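Missing here: one protein chain of the complex. Every other protein chain is in place.
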Amino acid sequence: MKGQWCFMAEKETMRHGKQRLDTGAGRGDEETMQHAKGGTSFTISIGPVHPALKEPIQLDFEIEGEKVKNADLRLSQAHRGIEWIGTNRNPIQILYLAERICGICNVCHTLSFCRAVESIANIEVPPRAQYIRTVTAELERIHSHMLWAGVAAHELGFDSVMHYTWRAREKVLDTIEILTGNRVTKGMPTIGGVRRDFPEKHHKRILETVGFYKSIFGKLQDMLLHDPVIEARTRGIGVLKKEEALALCAVGPTARASGVKRDVRQDEPYAAYCDLGVRAITPKEVLGEVHGDVFDRIAVRLAEVAQSADIIEHCVRNIPEGKIVFEEKPIKVLAQLRGAQGEGIGRLEAPRGEVFHYVKMTGQEAPYAWKVKAPTYSNLLSILPMMREAQIADIPIIAASIDP
Amino acid sequence: MGMNDFKRSLWVFHVNTGSCNGCDIEIVASLTPRYDIERFGMKLVGTPRHADVLLVTGPVARGMDKKLRRVFEQTPDPKVVMAIGNCGISGDVFYESYNLVGPIDKVVPVDVFVHGCPPRPEAIIDGVVKAWAKLEEKGAEGKKGLRKPVAGKAAEKSGGTKSAKEVHGKSKAGGKAE
Amino acid sequence: MIGNIAALAIVPVAGVAGIIFGLLFKGLDRVLGARMQARVGPPLLQPFIDVKKLLMKENIVPQNAVAWLFNAAPVAALCASIALLLYIPLFGSGALLEGSGDMVLVVYLLLLPSLAMVAGGFASGSHYATVGAQREMVAMLSYEFPLAIAVVSAAWLLASKAIAVQAFSLAALSAFPLWSLVGTLGFVGLAVLLAVLLFVMPGELGKAPFDVAEAETEIAGGVLAEYSGVNLALFYLADAVKSFAMAAIIVAIFLPWNATAMLSISDMWAGAAAGALFFLAKVFAVMFAGNTFMRIALARLRITQVVRVYWGYASAAALAGLLLIAAELVLVV
Amino acid sequence: MFGMAKELLRQLFKKPFTNLFPAKRAPGSVKDFLKAVGEGKKKLNPPVPVPEGYRGKIRYYRDKCIGCGLCTRVCPAEAVVLIPEEKKIRYHMSRCCFCAQCVEVCPVKALETTQEFLLADYKKS
Partner (left out) sequence: MKPDAVLKDLQKKLGANILEARIAEHAEGGKKKHVAKSIWVKVGKSAFKDAVAELCKMHPNIYFAVISGCQEGDIVELNYHFSFNYAEPGEEFFVTLKVALPKSGLSLPTITNLVPGALISERETQEMFGVRIEGIPDPRRIFLDDGFPQGVFPWRRDETGPQKLVKKINEADE
């Protein structure tokens, strides 16, 4: 079996995994190493029950010595049939279902769904709610990127950094808990607005949190970008070329680290981003050049923490007065939505990239169709070219670098 | 040597059976400085062979039941199973679906249920305390009770009667070094 | 000196002492590591609890493992580690088997637990363990070279300075503090060699940043992936004893001063106690520098990088140290 | 690189960041420990405090409830179920996702969020 990495060169014959149909089908319940196929090469599976992957996806690798020769993806482990469940519930219930598509960027999924529904029913969201949505989403980005930095460091066997970033992350979690009532599942956006206001007394708290991240930013950079071992482990590893990122439709920091200047907050501004003029961050702005490797992905995410801090600060200082939701009574919202017909798209920039929700309503309470595209869905294919020429030791950090 | 040492040295293996990651990040958070469960002698290990506690999250997606059962069987006795998060306990918002075979206690016997969505790290620690109390009781009942902390009913029903060794050996057959 | 037969009776004593102190230092290592990460960390005696717990766990032998080898490997690892202790001066007094083994033997014995682990890894029939075992072998080959250079240079220095003694005997090495035998140039050389040895230590012990063979996130525990219960406990103990021995070796070669002599304590028991305490303090210093701190402050290297670091940088540094000592010997003598 | 090393060494001499809930170490016996706490002999370290407005376990005031069923209509997890013959509901904590949507919708405030979050148990409730 020869390398099947290159999607660009072999566009017509993109054979990724095709020949493996026979071997792939019969081993549904194998999660550890597979049989050797003769010679020195054998297959090893990482995930779903493997320490390095929290997400239950499974990556199969063909290994020769320490080198990876071939990779394949299997995703069946996480499928809960969420979209189908959604077509049996009303939109208010779906809010919390969408939230649990993913516990890490949960505001993004709820918000995306809300935006799709709002565009169908032509609901106007009050500006104050838009600002609150933005602040919540950006707090979530900080938490997600800090979490990611820790996981990445852990995959590199550098637990001290993980403990440092996760400790720093507790600060933003506390703030989120004060604002929303839970550390993780925020339950903040609702159709036509948000569920909770930021009273004046919380502004100081948010600004203080933001200040904290600004103050440790130098230290974080020092730990992650100026550490010789981290650099040795991530420079030139898991390279995704710009053309590949474009062809494989990568999104978010994965695409940006390869030099694609895309960011939904910039390209199709929504919520308070319309007032902000956010710009996509690529390694060019941070480091001066683009390699598209794991190191660049670290750098981009770190820079985004600082960017988020700025956005939050601006939003808190400039938040307009007014209502926080277009209609306070959920039952009335439901009644209004029952009349709505049509289809809509809600999309936004989650910490990992574009979240996309398609909703079709036909005048019933439950949506007729609902399709969710999480950012990882778009980025997964990119793992394959990244794994070219990787060693076993690089697999965890490369997989983690798209932040699945 | 007894329950007391076992209790103070619980090594943890984490299995995600299709959760939303909310609980999983709280589990990791409970290892990090704010909560630091290592002060109870707990640590995360990379293979079920080293584990004493299985932390299971998620409503068990189709296909994960087999894997969960295997991990359970690979874990040497005595062992404790904790279900973390309501979606693994009774489905939570995923309560009705075509691709779920959960809840967890249908697949493997569960000793402690930690409610929450997600539970805060303290709630997970609280679950650990409950597990300790249970282990103490088991310890009083004698060593036999502790080999299988919970009557292996659920496991037998769903997993057949194969011993851990057989199951494992079969799945790894031919895996010898070439 | 004790006769060989009497020495045999000492073996269990050395074993127990090695295990106790090895585990104690392991506990210290974990507590300090946690503290550096702003955590409380486990209790100091956690490793003892861990071992006790492992002993009561089920011991699983995978079906397609080579059972006898799988079971023999941990025993061999522990025995080799304990044997090692017999040849190293401990607690400020001489080695138990003084005179019957020298530095070369010690270096070989140091290899044995790793070899046992490799054998166990291959025997367990899991591919994770196989990858781990392969890595362990590669790592072994690469750190052996700088280690050998460092030891040989020390012995050479001793041989050329104090011709009367057996240069490769650890007793001799620890009887003559090397630092007092050299001038500035040699001093720097020795310092470099000490640094190299400290650097080899985590590799030898399979600790981060050189824990490639057990990398949790990569190969799920590696060589030890299939071990559980008693067998795992034996490996755990072997590791603790070996860490202690490795630190003691470094102490014997480079930090051999004796508190009893320095403080000129005349009472025999007080002298022995002071000597022992001072020895433990030195071992602790070596452990902290060579093991705990490095483990906490560095990320894991890739296996190819481990090879490069040891064959390249560490070996070059060791050779540089050797050259410095040689230069001094040539210039000064 | 040295930044990290410095940070680590500095931390060695500082107080750990850990919140010592419920006790610093695993107690020898949980039963005895809890007893001692009950008698006031030992102190339980409190968890990190939850803020006002925390969405913990839901409390149900059965007598206030008018059985309108609105909560069951918005509950995403079927955690509140209407018992039509009694015109009351039943709350299942083990199904709840703690979104507090039911609290928001209830016209008579028969449901309320509490600060309770230590909800581990040996059985589902």
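Observations on the model:
Think of it as A, B, C and D in the order they're written, each chain with its own count starting at 1.
Everything below uses one rule, namely that a contact is a pair of C-beta atoms (placed from the backbone, for glycine too) under 8 Å apart; a residue touches a chain by one contact, two chains touch by 3 or more.
If you're wondering where the values come from, they're calculated on a predicted model, not measured in any experiment.
Considering the full assembly, B:Leu100 is the residue among B:Leu100, B:Val114 or B:Leu135 that touches the omitted chain. For the chain missing from the display, the contacting residue among A:Leu207, A:Leu225, A:Ile331 or A:Ile345 is A:Ile345, taking the whole complex into account.
Shown as candidates are A:Ala247, A:Leu287 or A:Ile331; the residue that touches the absent chain is A:Ala247. Note that of A:Val68, A:Ile191, A:Val260 or A:Ala340, the residue touching the chain absent from this view is A:Val260.
Mapped onto chain B, contacts with the missing chain fall at residues 59, 61-63, 90-91, 94-103, 105-106. One chain of the complex is left out; on chain A, the residues touching it are 7, 11-18, 21, 24-25, 28, 73-77, 79, 81, 83-84, 115, 118-119, 122, 125, 127, 130-131, 134, 243, 246-250, 260-262, 264, 266-275, 277, 279-280, 320, 343-345, 347, 354, 356, 358, 360, 368-369, 371, 373, 377-378, 380-381.
Convention: only the chains that are shown with their structure count from here on.
Judged by contacting C-beta pairs, the busier of the interfaces A-D and A-B is A-B.
Rounded to a whole number, the gap between the C-alpha centres of chain A and chain B is 28 angstrom. Centre-to-centre spacing of chain C and chain D amounts to 48 Å, using the average Cα coordinate of each chain.
Rounded to whole angstrom, the centroid-to-centroid distance between chain A and chain C, based on C-alpha atoms, equals 44 Å.
Counting only residues that touch two or more partner chains, chain D has 4, 8, 16-18, 20, 24-25, 48, 50, 76-77, 97-98. The set of chain A residues touching two or more other chains comprises 32-33, 36, 42, 51, 93, 96-97, 100, 160-161, 163-164, 167, 185, 227, 229. Chain contact summary for the complex, chain D toward chain A: residues 1, 3-4, 7-8, 17, 48, 50-51, 53-55, 70, 73-77, 97-101, 104-105, 113. Interface residues of chain D facing chain C in the complex, by the touch rule stated above, are 4-5, 8-9, 11-12, 14, 16-18, 20, 24-25. The touching residues of chain A, when paired with chain C in their complex, are 32-34, 36, 42, 44, 50-52, 63, 65-66, 153-161, 163-164, 167, 227, 229-230, 232-233, 391-396.
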